[in-house]
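Here the complex is missing a single protein chain, while all its other protein chains stay put.
For chain A:
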Amino acid sequence: MEELCQPPLEAKSEVTNKLLDLQWKMGMAVSSDNCRSLKSPYVALMLKVADQSGQITNKSFEMTIPQFQHFFKQFKEMAAVIETV
């Protein structure tokens, strides 16, 4: 789609937060106080988000592999849709 106006500066995201960075790691839980022997893979993500004042917060969370796959799928859907507008 042809852009009507290419802003010289990035349009300000006054209304919501901006995603600055994504950090991740993959791990395997091998043992816990509840279960001596585990083989439980997980993906942990940390999102660096800046609010309108510039204040940065980190949001960390973890997902099981199926949850991650669903997460990834949703982002692919978003990307597909954003191509069409």
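Brief remarks follow.
In the analysis below, a contact is a pair of C-beta atoms (placed from the backbone, for glycine too) under 8 Å apart; a residue touches a chain by one contact, two chains touch by 3 or more; residues count from 1.
Convention: contacts and distances are computed from a predicted model.
A single chain of the complex does not appear, and UniProt lists its protein name as "COMM domain containing 9", one of "Large ribosomal subunit protein bL32m", "mannose-1-phosphate guanylyltransferase", "COMM domain containing 9" or "BRAT1 protein".
On the side of chain A, touch with the chain left out of the figure occurs at residues 1, 3-5, 7, 9-19, 22, 24, 26, 29, 32-38, 40-44, 47, 49, 57, 59-63, 65, 67-69, 71-72, 74-76, 78-79, 81-82, 85.
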